[in-house]
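These notes are about the structure you will find just below.
Shown here: the complex without one of its protein chains, the others still in place.
Chain naming follows the written order as A and B, and within any one chain the residues start at number 1.
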Amino acid sequence: MTAVAITGAGVLSAAGRAPAELAAALSGTATPECDPGEPGLGVPGFDTRAELGRKGTSFFDRRTALAVVACRAALEDAGIDLATADRKRVGIVLGTSAGSVKSSVEYAVETFTQDRPHMVNPGLFPTTVMNCAAGQAAIWFGLRGVNATLAGGPLALVSVLRYGANLLSTGQADVLLAGVVDELTPHAAWLARTTGLPASTQPGEGGAVFTLSAARREAAPDAEILGVALGFAPEFGDRPAALGRCVRRALASAATVGADRAGDVTTVSMRSTADERQDRAMWRAVCRAAEEAGARKPESLTTRRHAGDCGAATAALDLAALIGRHRASGDLDGRLTVLAAHSPEGAVGAAVVRGWSRGPDQG
Amino acid sequence: MTRVLITGLGPVSSIGIGAAAFESGLRAGHCGIRPIGSFDTTGFPRVLGGEVQVFDAGSILSRIEPEEWGRSSQFAAAAARLAARDAGLQWERIDPERVSVVIGTTSGEAKVTEMFAQQLVGGGFEGVDPDIARRLPADRLSSAVSAELDAHGESMTIATACSASNYALGYAYDLIVSGEADVVFSGGADSVCRWAHAGFLRLGAVAERTCSPFDRDRTGMVTAEGGSMLVLEKAELARARGAVPYAEFLGYASNCDATHMVMPNASSIADCISAAHETAGVKTGDVDYVCAHGTGTPANDVTEAQALYEAFGGDVPPVSSIKSMLGHTMGAASGFGAIASALAIARGFLPPTIGWSTPDPEMAWLDPIPNRHRQAPVRVAQNNGFAFGGNNAIVMLGAAS
Partner (left out) sequence: MTNVEDRKTELRELVAEVLEIEPDELTDHGDFVEDYDGDSLRAIELLARIERKYKIEIPQQELATMRDFDAVYAVTAGYAGWRS
């Protein structure tokens, strides 16, 4: 694959609304508590009308509003002026697990509780489809390029990066708004707690959208996606090895597109689950693959302690925090991070990201 | 340039399960639309659906246990197993790491969502079966297929609503062309559910008595279900093993209307058609058949017809809607369209639009292949897919040379 440049990031989380804020939260010691009565760590003060106004937003669910705001923040962060862009060449790729579960479940609830089962709300019907956020974002910004929604669950971010890289390398788009955003609702909190959060992790909200384009020598991106590899292992016991293979493939791809020192893998982001034993096996497999390439004991990066567990969007917040760190320090220039992911069913995936301090904010 | 062939088909539909039964259904113009039986339709003013009434996943699946998976995942996995058998793949000669899976869906496990709602109404979150949380994620559709096939390549679920199969097929094609995979199983799956039926009904989009796409008096669409799967294979490997392909995958294009969540946009669709022709390297005059999105709603069909007229410069080849037989199978729909297109090319016939009686003066020029299939050579077929969110995707198939 050819390298992909990340030129900006739009962030929403309980731990901050910019890559720098996320990175700062990570280096701090304070861990937020959620308010009693709240289902988890929401994006503080987020209100659709306050953010986006009344016009065009009455059929937005919370996930859609969060996604549109994150896209807007990403465009601003990257300094992209859509007024001068060819909007047929700007696309959107968003990841999810099952869309807005609240929207679809409450829609179904109405069919049981209304006087007649079809007395549902027609305007909200589009919120029940998983591509609602991407479709509404396209309308909001007038983006007529490729518009895709990927149901990747824990692999949502690596899937979005993989799919986005393909769109850029096949010339189907010049710029992509790509990321994962999820809402905090009683339904999402129930799902998170029921499928098993590690102790002391709260359900969270938010995510990040990145602006992606094909990497060019002259540009100074925040980060580059140098390799993405996905796979599947039906047998539980085979999954660590399968994830390790993905890391090796992604690192091999990184080597071919210019990361001549794969040994510079210093950081790994991987969302832990309720199964500590499997998590340890996965972590060892990722580290072993990185160490084979010359890395020394990579450190773990996670935003979950500060932003909560945002489900499919957790990895996107990790990547945003990583960008924040790189922007803050030239000492980290050129270092590699492995974003690793695995699903309960056996999907595995890894992306290799190289970060820089010379992002758009730094001139 | 790597070429990609379609070497296996796996339809699980209301008009036939398996390639042969589905082909007979298309030729005979069978109608799979009946009163809905999978949920209680009491109180609904319209009750038609396209359900797969005789579906025994256990009799088709070889590796996964049906009860571990939701209905949509079962449709996807069963369709994949049928497609694998149809392709006659020699698994012992295939590296499982080189076999990928890309599945499209609109609502994922819609019946699980429905059950979630029903239990929530009954007793709040405490009353909801925890297993629902495990079954709900939509990425389980592609996982079910990968697990059923023991495929170790990437496994992706694309959720671009009712054009999702075409998105999936396009990405599957790119995986082979870019050298990431040798074989890709791609298509879509969805299940009939209470809430989607209610939603379309409330939009005024559901047909009263029959689904009659392109007819002047059409009254709407019918929600339907099933699993549609195609085997895409790197041409040189397919040839080397002596596979008999149905068709060649020529190319695809996708774009977004960015104007309205539910109203289609003719000029945007026309752009998508032209882009699909360009990437596939075909001219409008090469296209012998258009497998339409053709939902049967007044708005879709007239918009689609306008777009075709514009993109083809007025000279539009025969167009049919297999949704007249199947209903609208949502995320599986464009996969069924691709299967029908591949069969049209391989067997030399045009699937009909059934239930058609009166030309619509707004598209009097349109040949909907009314009611009976037509014997005709098909060199190039165009498969349309449109969706909520303005997500258009069009796949072009051609005769395997």
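FYI, a contact is a pair of C-beta atoms (placed from the backbone, for glycine too) under 8 Å apart; a residue touches a chain by one contact, two chains touch by 3 or more.
In this text, all values refer to a predicted model and were calculated from it rather than measured experimentally.
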Residue of B:85, B:134, B:216 or B:260 touching the missing chain in the full complex: B:260
Touch criterion as defined above, residue of B:12, B:117, B:144 or B:203 at the omitted chain: B:203
Contact partner of the left-out chain, one of A:56, A:171, A:294 or A:330: A:56
Residue ranges of subunit B at the interface with the undisplayed chain: 202-204, 260-263, 299
Contact footprint on subunit A, counting only the chain that is left out: 54-58, 114-115, 119-123
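The definition used in the following text is that only the chains that are shown with their structure count from here on.
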Rounded Å distance, subunit A centre to subunit B centre (Cα mean): 28
Subunit A residues within the subunit B interface of the complex: 1, 59, 87-88, 91-92, 96-99, 101, 104-113, 116-122, 125-126, 128-132, 134-136, 138-139, 141-153, 155, 159, 162-163, 166, 169-170, 172, 186, 190-191, 194-195, 229-234, 242, 245, 343-347, 349
Subunit A-facing residues of subunit B, complex: 42-45, 63, 97, 101, 105-109, 113-114, 116-118, 120-121, 125, 128, 130, 133-134, 136-144, 146-147, 150-161, 167, 171, 174-175, 178, 193-203, 254-262, 268, 271, 387-391
